[in-house]
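There's a structure below that I have some questions on.
Of the protein chains in this complex, one is absent; all others appear in place.
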Amino acid sequence: MTRDLTHYSGGAHRAGMSGRFGDVHNPATGEVTSRVPLADAGEVAAIVDVAAAAQPAWAATNPQRRGRILLRFVDLVNEHVDELAALLSAEHGKTLADAKGDIARGIEVVEFSAGAAPHLLKGEFSDNVGTGIDVHSLRQPLGVVAGITPFNFPAMIPLWKAGPALAAGNAFVLKPSERDPSVPLRLAELFTEAGLPDGVFSVVNGDKVAVDALLDDPRVEAVGFVGSTPIAQSIYAHAAANGKRAQCFGGAKNHMVILPDADLDMAVDALIGAGYGSAGERCMAISVAVPVGERTADALVARLKERIDGLRVGEATAPDVDFGPVISAAAKERIEAAIATGIDEGAELVADGRGRTVEGFHGGFWVGPTLFDRVRPEMALYREEVFGPVLSVVRAADYEEALRLPSENEFGNGVAIFTRDGDAARDFSSRVQVGMVGVNVPIPVPIAYYTFGGWKASGFGDLNQHGADAFRFYTKTKTVTTRWPSGIRAGASFVMPEGS
Amino acid sequence: MTRDLTHYSGGAHRAGMSGRFGDVHNPATGEVTSRVPLADAGEVAAIVDVAAAAQPAWAATNPQRRGRILLRFVDLVNEHVDELAALLSAEHGKTLADAKGDIARGIEVVEFSAGAAPHLLKGEFSDNVGTGIDVHSLRQPLGVVAGITPFNFPAMIPLWKAGPALAAGNAFVLKPSERDPSVPLRLAELFTEAGLPDGVFSVVNGDKVAVDALLDDPRVEAVGFVGSTPIAQSIYAHAAANGKRAQCFGGAKNHMVILPDADLDMAVDALIGAGYGSAGERCMAISVAVPVGERTADALVARLKERIDGLRVGEATAPDVDFGPVISAAAKERIEAAIATGIDEGAELVADGRGRTVEGFHGGFWVGPTLFDRVRPEMALYREEVFGPVLSVVRAADYEEALRLPSENEFGNGVAIFTRDGDAARDFSSRVQVGMVGVNVPIPVPIAYYTFGGWKASGFGDLNQHGADAFRFYTKTKTVTTRWPSGIRAGASFVMPEGS
Amino acid sequence: MTRDLTHYSGGAHRAGMSGRFGDVHNPATGEVTSRVPLADAGEVAAIVDVAAAAQPAWAATNPQRRGRILLRFVDLVNEHVDELAALLSAEHGKTLADAKGDIARGIEVVEFSAGAAPHLLKGEFSDNVGTGIDVHSLRQPLGVVAGITPFNFPAMIPLWKAGPALAAGNAFVLKPSERDPSVPLRLAELFTEAGLPDGVFSVVNGDKVAVDALLDDPRVEAVGFVGSTPIAQSIYAHAAANGKRAQCFGGAKNHMVILPDADLDMAVDALIGAGYGSAGERCMAISVAVPVGERTADALVARLKERIDGLRVGEATAPDVDFGPVISAAAKERIEAAIATGIDEGAELVADGRGRTVEGFHGGFWVGPTLFDRVRPEMALYREEVFGPVLSVVRAADYEEALRLPSENEFGNGVAIFTRDGDAARDFSSRVQVGMVGVNVPIPVPIAYYTFGGWKASGFGDLNQHGADAFRFYTKTKTVTTRWPSGIRAGASFVMPEGS
Partner (left out) sequence: MTRDLTHYSGGAHRAGMSGRFGDVHNPATGEVTSRVPLADAGEVAAIVDVAAAAQPAWAATNPQRRGRILLRFVDLVNEHVDELAALLSAEHGKTLADAKGDIARGIEVVEFSAGAAPHLLKGEFSDNVGTGIDVHSLRQPLGVVAGITPFNFPAMIPLWKAGPALAAGNAFVLKPSERDPSVPLRLAELFTEAGLPDGVFSVVNGDKVAVDALLDDPRVEAVGFVGSTPIAQSIYAHAAANGKRAQCFGGAKNHMVILPDADLDMAVDALIGAGYGSAGERCMAISVAVPVGERTADALVARLKERIDGLRVGEATAPDVDFGPVISAAAKERIEAAIATGIDEGAELVADGRGRTVEGFHGGFWVGPTLFDRVRPEMALYREEVFGPVLSVVRAADYEEALRLPSENEFGNGVAIFTRDGDAARDFSSRVQVGMVGVNVPIPVPIAYYTFGGWKASGFGDLNQHGADAFRFYTKTKTVTTRWPSGIRAGASFVMPEGS
């Protein structure tokens, strides 16, 4: 028997009223473990009502006090990390270690946002810009803002958005993925337990109906999204058509360039982790390896093959598992189809993850680690995001070709280069047309106090997630120009006003 | 016989090839003085080609060198200010003094952008964020960016956009208003004369065809717009649908609140200037005066009436003229219709500017200064932007009502409060839902090193014009995470490589 | 029998070895309650040894991890606030409420420093400042730094210095006042309990011998001091003679200007609190009231007299006490002598605090609230810091005279103006030659994220305490300019190095 999940509003769980539900699975078994309510427009409006009512008092709370509540939340998440990780793995399938990383990277942003808000929310002040004229600026919160977040990081991405939004004085409405909504709901409880005023953080579960209701609600001032590129672009356009600000992050096709002078052990380690970790279901996963020169390529593929043979795929809580199932039966099908396409297009299949089974988990959505060599840029396998444990090797003849591949790719999320050479690293970092670059770092997710955002089809909007940018996104500037008429100073009214 | 104007691309004038033209008038006489070519999509594409080809070398020029060219441009504009002001007045109709102000406020932004760019383009650097891991960020130019600018400030708004865009290393394509394109074309010549490389600043003249072509061109990375709210919103949505960043500024209904303790002489002076200057054709013009209390209102209206009677309307170059004609016959018609509506709605017409004539200029688009008293918030006269020399007095019973009026208005561009009271000024500045606030300053346009942007229907996007914000808008962030394998330091390769 | 206090080094208490001790009193009883060891140069050197050994590992810990330890310390202080306040009051004499404020303002700075450090420690990065040349900067900790702090805020001032110093990666050696060293020692224990590595925070108790030893130790890179002006200046000079950086804050003579339009109830409340709170032993206490105009002055003095009559002086823990004893018998003597001088100079004594007794506490160092009217700038009473519950009224004829008084005073720590008039407040804030200004705020101590520092004889050095300035003071800038020779990128060495 499955549980029915809820929404969360006004500091409490709220049962779904629309009558529509979605199934939540355990991807390791394929079983339905709960039903998530899918909100209709009225339910969304009711939740936004509550958020809008709660926001002014939160905004009027000074940033140090807001920060203390957020830090108490961080402490609570740390206390409950095992429980949260188990909950996360049970709906997403990633290993417990990965689940803890998901949570840890999320609360780092909450922690940074809490601590830096008093500084990052400062305006500017200039006196005497003209005779007797002063100017100053304020950064004020937007009001109610919404986040629409993906299945692959059910803790991290919601917290990347909520952390700075809340620290800046907004009320935040989260529409998490309907695949794994339990962690977001649990985070909502912990926010309440930490002392966040009721209504300031809400969870509305749902599908496109709920998303559209948020996008069409005039009280929702800004929308943050992470997901696939077509949806990212459509939400960006929809939000803009309604005059809202939006930052929407989409898909990726992240390359890792390996120069002949690279530390090859390091590069192979990095590729295995970045290519297959979390079953490749990360927007910063590496899906394309670009060795430079045939000799580098041959050595790389040989070592990758060896390592892939030893990878352990299994249920999240089993010991020594390298990665778990993919999120859904549909995902498994889509990934296996992409592998078939790669074969048809003439790529060399070095390791085939199709048909993978895990003993005791026959209904699970398993895909094994897959490696293609001699993939070429014109193949669909190269051009399209697979979002699974499939790594393609594209051999580059020289450095310039290796630089061109990620630069000319439709996506521009992350990229890495492995080399010991200062010049190559610097030239690559400077010229590559990708927003996040790793030098001997395969998954260059910027640390909490820097800012996350891809280029080209990987990111829409002009301000990034977390870091200082997020405080600009979640506040609006007011500029005040002041000049005073000379008054009491000149002796005009040395009569005390009544009553004082 | 009328002149045919041109486009400007690659450092030279380019004749229109589409066969379509628009008429440019002298609004003081009503005569057609020239024809402006209206570009088709092919002409736009050709100009963007040139811009895209020129941009990389400009981006590779360091910001101090770029700044020197922009400062030479500032010097040239100053040298030619009389000529430019005459050209501007002849097509726009504003007085020569206003035209010079238009130019001066524009080049202040170029000057600031040139000087502050080396600092404002800096990224950040942190070492040892993890063991042996460094992170740094870069701000890189976008590439080709476009500005679509209105008739009412043909020098200022183009320069507000071009200044920071160019200083940040972009190529800039300007689509100015087809009503007064001559000043933009002259500015283009001066950019070339100042040493700006060919292709880095272009002017494409046109109408919606050209605008759409810019919005649909994938090489145009960002669009800045100023104009009416419906167009602003539509361009914002169109740009977003194509994945671009956009900042679009729209209409306004700027209030000036006059508290009982205000310096009334100062307030009346301010209202006359801010309400009727440039015939009210400014997005920061005051169109609503809100005296608090009947006694304040009576005194205010009486003094305004007196001052209005003395205002001189006439041709831009005539001595002692207070303001000139409106921009077009259609504008005159629209404004006069709004006045008629106000009368129909029951507002008290204190001064009527309809039917105004100026001797010797019978074909000119004249509207005299118009004042309404006892306007109420539900009237169309209050709700809609008139964009002419029409001032409405809305009487407020108390401070809270006066604060509510601009806060609840659809627009949120500028607002002013006149008072001597520190508390009232501070409370108003903090709470009013408007982006730019003046305390005893009627037109609170932020100085060049602060940033210009309205709220609500007056501005779309999350970053403002000029100031530090503009550098964020016109650049994209790249974040680099670096870790090096230990190499020569550990003695690994004490063999000198070949050739060195 | 009295306890012997200790030093604190390497995570543990260390008994004094010099054989020299100072007496610590309970100022409410006059009794000696403990003896504090006075370190000799050798003991100081040993403590600096330990600090210097501990610092590199602390510096290598990333700022988020350092911050977490500091936040745990904040939590521990909050948990022990009652115990700490009692300890503080027992040695200092201030009321428990004041003691808690002392602690609270201290940990706010630790909290801010912990949270903002990752951002405030960032360097800058610019690429292509010349062809192929990048520049970046780092902010690195200094190493061992020392704080020499006064008796009047035994929790707050040590934490104002230690908070940012530790957050920035330094080891901190505290030489607290020998009058009330128990709270600093307890804070040291809590730092250890919070997980701060041994040796990173040390307490060395002592007198001038210890101070000189710190100033002469070449490993102490920077010194922060708060105390009287002559000592501040002498430490500033001594530190500089040894090539160290120093920020030294001295005495004060803080004025409060009351304009005729001020809210007089608010002003009187403010003066009573700011003049007599903590027995006037605050560097931000108001010691001079400047009413403008005779009518304002008469009303002010009358109301002050009334309120002074109701003030309760007594032991810190007694209910409803307004303020406690002064710190020492010597202080009581000095303050009473200053009162006598004022009388001799011809100031009007309105309330006389000399000879005050408190039942049951006959040995205590009591001075009652004292008010002088018609004090003149040439009197010693006006010119010299009294540091006791003595308030002087200097009557100003007009605004300009009132502005001149604090501006021309030797000191420039804090100043306040009470008015409703925006113009007066703005003009005063802009022109007054004092570092911290309150507008209707009597004790304008800047909040933790702004920065504390007086002007003229009240502060020596170019960077202030806490806020962003403190991070500049406690770090040094390193600037790196980089250009790489073209190498592997150009195909130079497509041979893999040995071993990789």
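Note that the chains are named A, B and C in the order they appear, and that numbering of residues resets to 1 at the start of each chain.
By our rule, contacts are C-beta pairs under 8 Å (C-beta built on N, C-alpha and C of every residue); 3 or more make two chains touch, one makes a residue touch a chain.
Keep in mind that this is a model prediction, so the values were computed, not measured.
Engineer: Among A:52, A:138, A:241 or A:318, single out the residue that touches the unshown chain.
Structural biologist: That would be A:138, which touches the missing chain.
Engineer: Using the document's definition of touch, tell me which of C:104, C:129, C:209 or C:350 contacts the absent chain.
Structural biologist: The one listed residue touching the chain not shown is C:129.
Engineer: Among C:2, C:78, C:357 or C:479, which one is in touch with the chain left out?
Structural biologist: Final answer for the missing-chain contact: C:479.
Engineer: Out of C:240, C:311, C:329 or C:350, which residue would touch the omitted chain in the full complex?
Structural biologist: Missing-chain contact among the listed residues: C:240.
Engineer: Touching the hidden chain in the full complex, which residues of chain A are there? Just list them.
Structural biologist: So the residues of chain A touching the unseen chain are 60, 62, 118, 121-130, 136-138, 419-423, 425, 439, 487, 492-493, 497-500.
Engineer: For chain B, which positions touch the chain that isn't shown here?
Structural biologist: Counting only chain B, the missing chain is touched by 64, 67-68, 71, 108, 111-112, 114-120, 122, 127-128, 134, 259-265, 293, 295-296, 398-399, 419-424, 426-427, 430, 447-449, 468, 482, 484-491, 493-497, 500.
Engineer: Considering the whole complex, not just the chains shown, which residues of chain C touch the missing one?
Structural biologist: 124, 126, 129-130, 133, 135, 137-138, 222, 233, 236-237, 239-241, 243, 245-246, 262-263, 266, 420, 425, 429-430, 434-441, 444-447, 449-453, 455, 457, 460-464, 469, 472-473, 476-485, 487
Going forward, only the chains that are shown with their structure count from here on.
Engineer: Where the centres are mean C-alpha positions, what is the separation of chain B from chain C, in Å?
Structural biologist: Each chain reduced to its C-alpha mean, chain B and chain C end up 48 Å apart.
Engineer: List the centre-to-centre spacing of chain A and chain B in whole Å, with centres computed as mean CA coordinates.
Structural biologist: Their C-alpha centroids are separated by 35 Å.
Engineer: How big is the gap, in whole Å, between where the Cα atoms of chain A centre and where those of chain C centre?
Structural biologist: The mean C-alpha positions of chain A and chain C differ by 43 Å.
Engineer: Quick check on chain C: which residues sit in contact with 2+ other chains?
Structural biologist: 118, 122, 127-128, 419-423, 485, 487, 493, 497, 500
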